[in-house]
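Below is one structure; the comments refer to it alone.
The complex appears here without one of its protein chains, the remainder shown in place.
Order as written gives the chain letters A and B; numbering starts at 1 within each chain.
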């Protein structure tokens, strides 16, 4: 019992489910109607794919489960719940007990850690990393190569409780450190860094470093030096490449290649 | 497999369980002894109802599971755990993976979001809303129409670790925004608003707005204007009605009707 391969006999599979080559589905996982799993996906135990949306309770007889599309090479760890009605690019990776609700759309290689809770109706670009226990409110829009660390919350109700939903915007390469809260409608610009425990009330400029409660700009990311060797470490894309498309090439060379290709 | 109806054959049902009309119980859910489920309850997959309390370990042979009473029309989402020894009014609604321990008592239409953790020995009034990932310490007392947002913690130990348990009190219509901590024994009065990321050390007056670490009064809720149209938005009960008993009537007319009835 090193691990499971194929579809475990205790898994429950609905109708109109499309399962690619080389997919494994663990014990007791439930795949509801209209789910599409790309090739070589690994689905752990006790996972739910295509959880019906709340609409099923209003009219159970006429409810049709909206499609859940999961790209090739996904790795969905045990006890995660992905609702119907979302689309994930290739190489999705989740921790355990993740909840992702309907109308979520992600790019390539989206990674989301254990217990994170994505409330649906939101978008993520390519190579986004959410660590454990991140909460993403509805109407959030997150760019490419964004990092969000544990216990960060992106909110959306400007005067709770209300009927307004004003999501946050996080631009490419931005980093939000542990236990920060982003208030409704705040835009965090490219390459910005939000320090741990910040309560961010206002828009954040490119390359700004924000800390505190309330969050204030204290520096440019270019002012931050490595604790190891006192060299610059931000914008991080020039100094870090693990798991990124510029791994082993470096961001500058990779980016230059992309520009040549797009001419 | 749009969804399940009736009691799934893989569910495990204990002794002296009372199940109302029109109840559905999902795959692999466990219902321990002495659970009472009202009519038309919907119980998802992998739910545990009547989880035995820690007392079972002290004397397993003589342990008797205290009753768990769940009112009609509950909707309990998958992988939630409700301990024995609690009572829920009609129309309970939970997210996924909720944990609610023994000696919890709630009024009508209690809603609690995914991963929230209610430590037991606490009370909630009617129409209380806890969002995802809320933590309620023992001995908390929460009134009616209270809203608590993600990652809020109500604490209870005045000098941890100690043998004292001094719960918080939250009065009717109060709102506690994301990632706030309420210190042991603090009373939050009617219609108060605690801003996101506040650490609340002292009692909060009626209609006060508290923000910061440490939390300070910065305004009356009546000073807050809508981001949409610059009109007053608090006390919220005059401006918001979704899911409330005054839906489509308005709070004033509903409240006037209640006063006439009670004469």
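One rule holds in what follows: a residue touches a chain if its C-beta (ideal position, glycine included) is under 8 Å from a C-beta of that chain, and two chains touch if they have at least 3 such contacts.
If you're wondering where the values come from, they're calculated on a predicted model, not measured in any experiment.
When the full complex is taken into account, the listed residue touching the unshown chain is B:135, out of B:77, B:91, B:111 or B:135. Only one residue in the set A:32, A:88, A:110 or A:236 touches the chain that does not appear here, and it is A:236. Touching the missing chain, out of B:19, B:130 or B:181, is residue B:181.
Although one chain is hidden here, its contacts on chain A can still be listed: residues 1-3, 27-28, 42, 45-46, 75, 78-79, 95-97, 114-115, 129, 132-133, 147, 149-151, 175, 177-179, 196-197, 211-213, 224, 226-228, 233-234, 236, 239-240, 242. For chain B, the residues touching the absent chain in the complete assembly are 12-15, 28, 30, 32-33, 46, 48, 51-52, 56-57, 60, 63, 65, 79, 81, 97, 99, 115, 117, 119, 133, 135, 151, 153, 155, 158-164, 166, 179, 181, 183, 185, 199, 213-214.
Quick note on the criterion: only the chains that are shown with their structure count from here on.
Centre-to-centre spacing of chain A and chain B amounts to 28 Å, using the average Cα coordinate of each chain.
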